[in-house]
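In this view, the complex is presented without one of its protein chains, the others remaining in place.
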Amino acid sequence: MTPTPRPGDPTITPALVAEHGLTRDEYDRLVNMLGRTPTFTELGIVSALWSEHCSYKHSRPLLKKLPTNAPYVLQGPGENAGVISIGDGLAVAFKIESHNHPSAVEPYQGAATGVGGILRDVFTMGARPIAMLNSLRFGSLDSARVRYLVAGVVRGIGDYGNCMGVPTVAGDVMFDAAYEGNPLVNAMCVGILREDELIRAKAQGIGNKIMAVGARTGRDGIHGASFASEDLSHNSDAKRPRVQVGDPFTEKLLLEATLELIASGHVVAVQDMGAAGLTSSSAEMAERGDVGVTIDTLKVPVRESGMTPYEILLSESQERMLVVAIKGREEKVRAILAKWDLTAEVIGEVIAEPVYRVTEGKKVVAEFPGTRLVTDCPQYHPEAKESEAIIALRNRDVNAIPALPQERNSAWTLCRLMESPTIASKRWLYRQYDSTVRTNTVIGPGGGDAAVLRIRGTTKGLALKTDCNGRYVYLDPRVGGRIAVAEAARNVACVGARPMAITNCLNFGNPTRPDIFFQFREALAGMSEACVALGTPVTGGNVSLYNESPAGAVYPTPTIGMVGLLDDVSRATPMSFRAPDDAIILLGEPTDELGASEYLAWIHGVVAGAPPACDLTKERALVETLHESINAGLLHSAHDCSEGGFAVAIAECCVANPLALRGAMVDLSPWKALASRALLFGEAQGRAIVSTSDAEAVLAIAKKHGIPARNIGTVKPHNEGLVIIVSGHSMRSPLLDLSSAYHDAIPRAMQRAPAEQVSAELATGATV
Amino acid sequence: MKVGIVRFPGSNCEDDAFHAVVYQLGEEAVMLWHKDHDLQGSDVIILPGGFSYGDYLRAGAIARFSPIMSEVAAHAKNGGIVLGICNGFQIACEAGLLPGALLHNDVGYRSMPVTIRVEHANTAFTSAAKVGQCLTMPIAHGEGRFAASEDLLDELESNAQVLFRYVDASGETTVDANPNGAMRSIAGICNAARNVIGLMPHPERAVDPILGSDDGLVLFESLLVAAHA
Amino acid sequence: MTRFRVSVHIIPRRGLLDPQGKAVTDALHTLGFAGVGEVHVGRHLVIETGAKDASAAEASVRTMCERLLANPVTEDFEIAGVVKE
Partner (left out) sequence: MTRFRVSVHIIPRRGLLDPQGKAVTDALHTLGFAGVGEVHVGRHLVIETGAKDASAAEASVRTMCERLLANPVTEDFEIAGVVKE
């Protein structure tokens, strides 16, 4: 059937095509596929589905190279979320997603709806969400606009997750001018399910009914997907009506109803209506099942009158889903939704005829042959070339940067670093997140290098963490990509878990720029190498490109969301020192590397030098050493060295838990050949600081795995402070100084601008 | 003892209460659906935490009209024990089962451990605790600032209805130890008949040492004593 | 039956701490609006309802306020306007 234009549809002109973000070639491709001029509705559909956000047209060829296999992977990339088996008949579904552009325009709603979207991705697999994480990147807190964004984003994440009753248990936050105009807001959700309840988003069964479930469709967020595929310019302000408003209460009902629906066996597929709404969810479901579908837009429950098929198909109203109900069970599906005060309407059908057809009542308004709408999307292999400017930055000799006069006292430098917002405690953020609901949180935010959740009915635990140092990736994308995975693995190993699998969110700039595509390609290669070496396949993720503002691209930031498994959750290990007199052991080896460090950025305002080398064999050995020591019950604490290097890491072991400060006395004389600032603040990889009452046993395990390890000192009572012997001096830091630098930095910065915060707070009617 | 836990749309701590009663206390618990009118013979009713009806308008304002609330009110009137935790406390206040109101925190949403002091042991929920005993457990709420007129506050004090106050590590009420600006540091109260109890902190999240505290257990154990009395 | 649009103000009772109002005052001062004194923040509801006349519409919204929309312990309400649609 050939669709006819609707009365009032604009005529298809080159300008209209361009406005829809289609290139000349893409438009020709479309005309070829159809064998005719598209209707306005069809143009809208293609514009959404072939947007970068939905089609991955610049990234798919490279994503295909990521390692995705392990015996325990039940579902790799391509579904709403990845799924791994954890034994005992249980599985874990998890996924990370970005909401960068919406958050830049309206931080509260942008972040909130980001959380809502990733929750739906997990519960549409049949999993009950048990934890949320968030990975955030902002510009400097000196900027009022940044503080406004931070306040709004954090409140948006909190309000949504808190209302859902899903604890937010971990994350990571960094501040750097590179993110000033384009913050990154990545949210990760983790859910648990019985293996036999896993359901996929694959339309099947000719005659089965396609039902729209949950909230009604309004005019919000039309063209959000293509919006997410553009640079953020001043022009974005004009696009503000596209903002979507989240309703976590409806989502909570949708969650309960969906899980009940899946358990009932009345549905064969469930799909979140996310970016590009009904269009993308229905077309992708059809493509996965390789079936035809027909949708009648008049049957879609709408919130506003007079909505056109174009609007209904492209709306990004939140809290909606598409399900495929077994023919004849529609009433049963409706009854389950009604119990939760939600509606479900039949809007279409799975058909034998190989077409994707949209009607408005009897009138066909869009029709595409087979599943070619999805499969014929263009793919690009852009040129890649490293930027000369970045090569020059990387090659700069950062050891030649003279120390400031105050740095003669290294304790001063340490204290300053502890108040760098990237390093400082993130409690100001996570005290706005319910982290204890569901009563499974064994280690919550700030308690350990990763969060630990117990798994009821077993002795096991899950360890979860997000990580990525975009500065490393910027200065050397291959190495930075490796480190992102290695650090995430190290963090879950520090709490006692075996790293299992990752999800990832690739936040990059405009891929048609060769220097950006180079970063993308190399970072992915580095990630892949690390995933192979560490045995952590990629089960899914999200790509967010065009993260640019007039000031330029963000640091390339491939955020890693790592899932690890503890066999015995009672072994979960915190990061803070516990018992005075415990031996302190440094696993791994300091180096003279200082490049790309937080020290250079925060103390000297320099982003340069090569990031530290990342030896993946050693990283794996470190992970195994930590895992074995913790499972033998030997470690009282474990914390890896990351931003700020050894000195910051040990200071964190002393003061991270403000209710139980501990001192420490350590001697770094064995490395006196190294320059003291590299030794103290360099960010050599593959290191962790552990405390134990049985140093011999830990050293023996390290030796067995072939990693350097040395007993460097002892835990002390709090009144003895932190003492580090370095290059013949005793560097003394009173704990109260370190503690207040670390704990008060972000609250103090955020207090500076009540005005902007209040406006964020008032924005949604939620009160202070 | 049979505990009935009411599930409102938007409740999200009902499973936690269930686990505390069934696995930690070893007693029987049933989930009660808010649209039903049957308490299924429960001795104790728990109104759990969460965001009933999204906490839209005011926390607890809409949930109090759920069909089951008339049964809960009748149960309370007959002397039956009703425990409102967090959102359940807000619902109980809105329903008039408890005096006062819970307003927005003075500082925004707060999720963190707090210490509360038991002020009176002569209720179904505190009998196993000692007066002055300090208990550590999480809070997680945005609308927990207890408020009432000065007269009502005086009356609550003189009737020994203030059951829990926020305190610091040394057991003293201070401005810093009060996480939400609650009047007179009030964390929990009971009604005049002492059978309806409400508190903002989450004792059901503090019943297992692996989660950091099992200080909440003593409160649930009190219920056992009362139910078997 | 005629359709009316009734608007209502729900205002925190005087004497209760109004952290939101205070935050707004502080913020306005920071932005340089020095002349601002107290600020009070309440709710503004617009309710579309059918009634036989304006006074019936107002009476019905009054009942809604008493039963649901305002908390009698902490809030006062006032009908701010009744407009025929």
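The letters A, B and C name the chains in turn, as written, and every chain counts its residues from 1.
Here is the rule we go by: a residue touches a chain if its C-beta (ideal position, glycine included) is under 8 Å from a C-beta of that chain, and two chains touch if they have at least 3 such contacts.
Quantities reported herein were computed from a predicted structural model and do not represent experimental measurements.
Asker: So which shown chains sit in contact with the chain we cannot see?
Answerer: A, B, C
Asker: Would you indicate which residue among C:11, C:54 or C:79 is in contact with the undisplayed chain?
Answerer: Of these options, the touching residue for the absent chain is C:11.
Asker: Using the touch definition up top, pick the residue from A:318, A:413 or A:559 that touches the left-out chain.
Answerer: Considering all chains, including the one not shown, the answer is A:318.
Asker: Which positions on subunit A touch the chain that was left off?
Answerer: 105-106, 109, 215, 218-220, 240-241, 243-247, 249-250, 303-304, 317-318, 341, 755, 758-760, 762-765
Asker: By the contact criterion defined above, which parts of subunit C meet the unshown chain? Give residue numbers in ascending order.
Answerer: Here the touching residues of subunit C are 1, 3, 7, 9-11, 24, 27-28, 31, 33, 35-51, 60, 64, 67-69, 80.
Asker: What subunit B residues would touch the chain not displayed?
Answerer: Contact residues on subunit B toward the absent chain are 53-54, 56-57, 61-62, 65.
Going forward, only the chains that are shown with their structure count from here on.
Asker: Is the number of contacting C-beta pairs greater for A-B or for B-C?
Answerer: Of A-B and B-C, it is A-B that has more C-beta pairs in contact.
Asker: Mind checking the centre-to-centre distance between subunit A and subunit C? Centres are C-alpha means, answer in whole Å.
Answerer: 41
Asker: How many angstrom lie between the CA centroids of subunit A and subunit B, rounded to a whole number?
Answerer: 36
Asker: Among all residues of subunit C, which ones touch two or more of the remaining chains?
Answerer: Correct list: 19-20.
Asker: Which residues of subunit A are in contact with two or more other chains?
Answerer: Correct list: 761, 767-768.
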